[in-house]
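Note that this is a trimmed complex: some chains were dropped, and none of the rest were shifted.
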Amino acid sequence: MPRSEPRAPGRGGRRDRAGRLLGELVVVAFLAIWWATARGLPSFVLPGPLAVAHRLLQLLGEREFLANALVSTVRVILSVLIACGLGGLLALAAHTNPAYDGIINERIKPFLNSFPSIGWAILASIWFPSGNFGVVFVQVAILTPFCLINIDQGFRAIDQELLEMGRSFTRSAPRIWLRIQLRLLMPFILSAIRISYGIAWKIALVSELLGAPNGLGYMMLQAQSTAEAVTFLAVCFSIVFIFVLGDRLVLVPLERKFPVSR
Amino acid sequence: MSRRALATHLFTLLFLAAWSLAAWFSPAYQMPGPWAVLQGAWKFLATPNLLLQLGASLYHVAAAIVLSFVLGCALALIPYYFPVARIAVHRRFGAFLGSFPGVGWALLAGMWFGINSISVIFAISAVLLPFALVNLNSGLNNLDAELMEMGLSFTRSRARTLRRVILPLLYPYLFATLRLMFGVAWKVTLAAELFGGNSGLGYLINLARQDYDTVTIFVIIFFIIVFVYCAERFFFKPIQARFDAYAKI
Amino acid sequence: MLELRDVMVELGGQQIYDHLSFQVSRGEFVCLLGPSGCGKSTSLRVMGGLLPIAGGSVRIMDQSPADAWSKLAYVFQSPRLVSWRNALENVVLGMELRFGAGSAASRRDKAMELLSLVGLAADTHKYPSMLSGGERQRVAIARALAVDPEIIFMDEPFSALDPSTRRKMRTEIEQIWRHTGKTIVFVTHDVDEALQLADRIILLGRKPSSVQENLMLKASRPRDPGAAELAAHRARLLDTYASDEAVAET
Amino acid sequence: QGAKKKISYAYLLDPAYDAVVWAINNGKVKSDLIDIEARSLAIPQLLQATASKQYDVIMTAVIGLPAAASRGLELRILNTALQQAKPGLGGGVWVKKDSPLQKPQDLKGKTLGSYSLRSTGYTQVRIALQKKYGLNTALEGGDFRQLQIPASNLPAALARGSIDAATLIHSQAYKAIQSGQYRTIAETARDNIEMFKVQFVSAVNVSYPEKLQADAQAYMEFIRMFKASVDYALSHRDEVFNAVAAKSGLDAKFFDWWFTNVANVPGDFRQEQAKSIDKFYELSAELGVLKKAVPVEPFLWDKLHIGA
């Protein structure tokens, strides 16, 4: 049961409404700037918001677009989960044994963190035939260091007094792990998921570079190389919507469930 | 040499061996070996124009990190002090920035600023900024309430509480953010230069690809790894050690 | 000087006080007693304006708590030291927060002085995670004293100290109070401590709390704990506690 | 007989080229020897896939062949994929309608933007500017500044004035004509045809010696089917163009314009094309895009039937 702060009804309600208003104002301001920039330019140069909205609606009715969106979403979710699992395991290994700590924190982490996405794309295209596996491989390779860094940070932030409390009740590592460590790590794991989810969408384009000829990244590339600015921006916005959907429906509730403190 | 150091170096050797082996079995246009890359690196260093491109990339990365870090901090603090702005900053601005694809920004930046370093930096910053925003926001949400009350009991000056209590409580988050941004910045910069730049390492990679010059690509990757490793070793690690010191019992 | 009138506080839907009223005059040493969870810490937070009130009024030197903050300092029930500074720097932190920029050297001297006052001259370099419970508490006391406030709120400041250190600390606080004319509100569970230190003892009852007893202590200082007047008071206080208990259990 | 052999084919991501392979993809051209699995890829993807041999047949830029060979990547030409059309349109230098620039010579001291400075198409533009208009087109220290800008950003950069002229190709050029906001100051492809009496080849379909060796028959069949598919598109214009137009959101008239004025897709390989590639390599070497001129001869598949 999350604790809900009793809010003074009158003031809180008004502030909420003002906040919402301000929020929408930001959106309107953005649209206005965009509209002003696009005004007077041919639509293949920079289309206005209306044209893009129209195209977006059109796309939503297209089978091919929906299939691409689905493929990309599944790839992203899969990659995020695998990367977090992998990053978590590496962070865990680094914290169980100093020998692993050296290997992971001084070699693997900087290596993964610095290896450019395009490098992974090249390697994947050599190692694997083009297709979903290659794309997921590249995305996992790109996301893993971020998960590793974040979860590693979580391990470092663990409250030692609470761990000692746990040890006073049991020496069963799995139990301490499950009831205390994991819960203390949860906010960091969630933020790893959130960050990699964001990055995954941004680099979908690069990972789909290897020649898996479907997915939203591919659609954007297609629109870009045929100078279909309207479609290009419409796909960009569709990504925004899918991202926000996942964020609101999955990540935010999860974060509510595991706050750092009450 | 400690066991840890031994394991670390052993791993390095193992990695190099595996790489050499893999290179042995693939043609040079697919995967060059360590020795070829080292030679290439040497040649690279002797070419002023290439160094210039390296400088351009560094400039893009550094400028974008500084810009988005400062802006991200400022933006994260706004809803902290003026809760009215919460929805505007996080739900609208942050969410949009967080998901709008980098290439989209590149297009818009080109429109707004023309084709130059500024628009490359803008596009990278637009990608980086939400990370700063999200991380700092979670830091601000998790401030130790007891310590905040302690600060309040000593002063009502917001600036002082910010400087002496809030910021130190946020340091781990700020630091993690910086580290994160550093990693993302390289990836984004290369991609931005690869697809839309006319300078920087990404551009070089693009040229090398057209020439099927895989060695150069690996040399560039090598330089990036060396650079990031140095940053990790001489900048991030010492700071991390300081944070760790007072967390230990 | 310090006045609570009909203060009402609600926390998490529970009424802690409905009508709490008491006063503290300038230069007075008031001890606040009461059962665990009755709202002693809460009342200190209310007086310093750290907690908004749902009703009634709080005045400090004829100002609202929000304006009078610079005259107050707290020793909280838990020490609340910051983990990234050692003992000395934690004391300096209080001064930095209160006074802003200033001479670092003179502040370190002052902090040093207060830390030796509380018996920690040898532990100034230790980070909070290396200090024992009583040592942390003493750092917190030094931090509050360092800003030289007119009013000090102390929430069970000596609870983790051994009798000898505690006696020493009591004497120190009493001396500081006598020499500087500060006003002190002191929460404690130790009736003897209250009897030794206080000009007046305010005993709170169970929730929703109100003042059960308001004892003036006129005995001259330094006090002899065995004195007849104090013994009578002690009996009376313990009695009230007990009857309070009886009420609670019915 | 077992299952049919699958030949994977990667071609340039462009709606016009979708029309070329439409007949193959939609079962209008069939074979009982092979199945063709055609995929469209963007230029960077094509480059990568060429080196990693992910496809059996791949469309590649003419300018890339010598570079690949010098790195040890052997490619063999099967047929011509893109050649300049007779009218020589769609490859010009574009400016804004109200630009002060009137002729290529006015470019001196100005900035020209292109989608890729090392590409076959842009090299052809440079050849015309250098040979016909006497401009020094060296990338460093030439008469004008040359900037690489992603294709999609080119019109915007032009509109905004951050570049003075740009090279627009394919559908972009068509849209520029339609919008009426832009005009050309040179039709470089036409100029090249005039000067050299050859239509330049910009892209060819290639495969790898070991793959060709293993099953020459299948690749012969690929060439036949490819040619048949092109022919189908040109003889069933309404059917094919409308279908592709609907999918890409382009005007069906674009395809007519493109196949008539901009590009030929020969689908075979003829002596005349070999000559054109040789000429192009020679001129590229002069410009310094290639290190030295090489003949096209060694890049040809030895079993290739070269038309007159």
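The letters A, B, C and D name the chains in turn, as written, and every chain counts its residues from 1.
Here, a contact is a pair of C-beta atoms (placed from the backbone, for glycine too) under 8 Å apart; a residue touches a chain by one contact, two chains touch by 3 or more.
Owing to the predicted nature of the structure, the values given are computational and were not obtained by experimental measurement.
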Fill in the blank from the handout: Expanding each displayed chain to its full copy number yields A x1, B x1, C x2, D x1
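Note that in this section only the chains that are shown with their structure count from here on.
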Handout entry: Most heavily contacting chain pair (counted by C-beta pairs in contact)
Key = A-B
Practice task
Report the chain whose mean Cα position is at the greatest distance from that of chain A.
Solution key: C
Completion exercise
For the pair chain A and chain C, the C-alpha centroid-to-centroid distance in angstrom is 49
Fill in the blank from the handout: Separation of the C-alpha centres, chain A versus chain B, in whole Å, is 16
Handout entry: Per-residue multi-chain contacts in chain C, two or more chains
Key = 129
Practice task
Would you pick out the residues of chain A that each touch at least 2 other chains?
Solution key: 46, 122, 126, 160, 224, 229, 232
Practice task
Under the touch definition given earlier, write down the residues of chain A that touch chain D in their complex.
Solution key: 41-42, 44-46, 64, 121-122, 125-126, 129-130, 209-211, 213, 221-232
Practice task
Name, in rising order, each residue of chain B that touches chain A in their complex.
Solution key: 2-8, 11-12, 15, 26, 30-31, 83-88, 91-93, 95-96, 98-104, 107-108, 111-112, 127, 130-131, 134-135, 138, 141-142, 144-145, 172, 176, 179-180, 182-184, 186-188, 190-191, 194, 202, 205, 214, 217-218, 220-221, 224-225, 227-229, 232-233, 240, 243-244, 247-249
Problem - Residues of chain A touching chain B in the complex - result: 15, 18-20, 22-27, 30, 34, 37, 46, 98-103, 106-107, 109-111, 113-119, 122-123, 126, 142, 145-146, 149-150, 153, 156-157, 160-161, 164, 187, 191, 194-195, 198-199, 201-206, 220, 224, 229, 232-233, 236-237, 239-240, 242-244, 247, 259-261
